[in-house]
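All protein chains but one are shown at their positions in the complex.
Right, chain A next:
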Amino acid sequence: MKPKLFLHGVTLAFGGLTVIDSLDIQVMPGSRTGLIGPNGAGKTTVFNLISGVYRPNAGEILLDDEAIDAVPLDRRVRLGIGRTFQNLRMMKHLTVLENIMLGQHTHVGLWQRMLVPLNSPFNRAGLTETRAAAQLMGLSAHADLLADGLPYGVQKRIEIARALVTRPRLLLLDEPAAGLNSSERDELLSILLTQLPKEMSVLIVEHDVAFVSSLCDHVVALNFGRKIAEGRAEAVCSHPAVIEAYLGKDDDAADADAGVPAPALDETIVPQESDQKSERAPGAERGTHAA
């Protein structure tokens, strides 16, 4: 089977700083692939490469076996790539429903785009789709409120609803569960498990190991822009290189065995290790946020 998305030897450097280093990632059609790694590992940068915010310095990105490197940012969504953002990108002067409607932009015809009032019967199909997405993500009660000032968890769900109405064949979710409380998290997990079309390929950046394990059939671990492990979720999370990336190397070396249970991959408990590494990590992180 051909991969839906294939990052082939992708390298990205900001000035002299190599943020992504000849990275290979495959997302198979209909798979749920997780992307994990400590802060500054380059996860969001990978998303920005796929969605066209950055162009790779080397290597290529293939979607359905076709290189998409030349496709500009505002036309990638037409290829069926939908995404959410780690640091929310809400339009604060738009209501929840209008924010979601923005995701439909490429599906409506030119005339309809410019000459049909959004609340008129001529836009009924668009409204119905938006309302359905809002309902799916549990947003119906907030539909007509301005997005600005709504709770973080609600804004996260707006992002996902907005990505869904782009009708993606490849969905990129950037830390969908971050900042959610445990019940919101479980709710989101069950929606993602049951409501996404089977044929949709999903790539998820997430720190929550339990979330990743229950959702993803395949996990790729990154550190400093390089792939350090790949495979089934449990195997990757307990991989020594992954544990080292998150928790640092223990000089006592007693717990470096594979028998040690996988640690919670929570960014808050990640210690800074060597000077050289902690210098690189914020640099890469800054690059990703600049988007």
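What we mean here is this: a residue touches a chain if its C-beta (ideal position, glycine included) is under 8 Å from a C-beta of that chain, and two chains touch if they have at least 3 such contacts; residues count from 1.
Please note the rule applied: contacts and distances are computed from a predicted model.
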(request) Refer to UniProt and select, among "Aminopeptidase", "Lipid II isoglutaminyl synthase (glutamine-hydrolyzing) subunit MurT", "Branched-chain amino acid ABC transporter permease" or "Group-specific protein", the name of the complex member that is left out. (result) "Branched-chain amino acid ABC transporter permease"
(message) One chain isn't shown here. Among A:S31, A:Q86, A:T166 or A:S201, which residue touches it?
(response) A:T166
(request) Using the touch definition up top, pick the residue from A:N119, A:Q135, A:N181 or A:Q195 that touches the left-out chain. (result) A:N119
(message) Using the touch definition from the top, which of A:P38, A:G103 or A:G225 touches the missing chain?
(response) A:G103
(request) Spell out the interface residues on chain A facing the chain that's missing from view. (result) 51, 53, 73-78, 83, 85, 89-95, 98, 101-103, 105-106, 108, 112-120, 145-146, 149, 162, 166, 291
